[in-house]
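Shown here: the complex without one of its protein chains, the others still in place.
And now, chain A:
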Amino acid sequence: MGAGQRVVEREELAQAPNTKPRRQRWFEYQKPIPVVWSLLLGISVWVLFFGMWELAAARGWIDTLFMPPPHQVLATLYTMIAERGFLSDIGISIYRILLSFAMACAIAIPLGVLMGSFRTVDAFFNPFVSAWRYLPAPAFIPLLLMWFGVGEGSKLALLFIGVIFFLITLIMDHTRAVRAELIETAMTLGANRWQILSTIVLPAVAPKILVSMRQMLAVSWTYLVIAEIVAATTGIGAVMMRGQRFLKVDEIMAGILVIGMVGLFFDFLFRLAYRVLFPFVANGQR
């Protein structure tokens, strides 16, 4: 086949009618979509949700005593913040979450990585950690109240035991999944055990650890609300509980709204941190 023939073919191809870029389609299996699109879609689901709700309230399809419309919830949220110091309740809830979560991570990350790396550490701690995972944390509330009283201690303790054992297990599993070849490669390059832990295992699991943290922080909020509903005078959960006592449905909903928004904000922070810290992770694997 001569080169001339190939050139002709290519010219024909260029003139062919159907060489236009393929139409962008809405539904493609697992293909990424434009950022603007995903942003718009993400916003529109909320617009739709609140719009329907507002509509249902305006038309009288729902009882507004038990389900006040979104604009009323927003108005209530505003007065709560402006006149009743709701911001400080939000602040104290966030403080409880962050402090207990930081303590849980400070233990779970080193322990999980060590358990995933060394079978001896695993054999010692795993029976203990696994058993705890099956004990529902709220079952300890009566005990915690007796030990720590109604102060900060009992709330922090509940949040701590609520997430730490899951966090340890997740991190351990991710560490165990670090490919043996990576470790063996480092060994044949002369790395000792400590160097392998610090230069191979830790950086290899770091992205997975961050993802686990993101997932468990969401669980943390569940325990926060439980803790604050059961025994607290401050915090978002306590405010919601008071709302229930006085039949203030809009205040309960304002609390839920705030938890959702703060949760979304932390999720965003984690995603941002992931992008900044781990630019090397291929886009498809994020």
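The definition used in the following text is that a contact is a pair of C-beta atoms (placed from the backbone, for glycine too) under 8 Å apart; a residue touches a chain by one contact, two chains touch by 3 or more; residues count from 1.
Following the convention adopted for this analysis, contacts and distances are computed from a predicted model.
Asker: One chain of this complex is missing from the view, so tell me which of "Nitrate ABC transporter ATP-binding protein", "Osmoprotectant transport system permease protein", "Quinol oxidase subunit 1" or "Carbon-monoxide dehydrogenase small subunit" is its UniProt name.
Answerer: From the choices "Nitrate ABC transporter ATP-binding protein", "Osmoprotectant transport system permease protein", "Quinol oxidase subunit 1" or "Carbon-monoxide dehydrogenase small subunit", the unshown chain carries the UniProt name "Nitrate ABC transporter ATP-binding protein".
Asker: Consider the whole complex, including the chain that is not shown, and state which of A:Q24, A:T120, A:Q195 or A:Q244 touches that chain.
Answerer: A:Q195
Asker: With the missing chain put back, one of A:H71, A:R179 or A:R275 would touch it. Which one?
Answerer: Here the residue in touch with the unshown chain is A:R179.
Asker: Mind listing the chain A residues that contact the chain we can't see here?
Answerer: Chain A touches the chain not shown through residues 179, 181-182, 184-191, 195, 199-200, 203-204, 206, 278-282.
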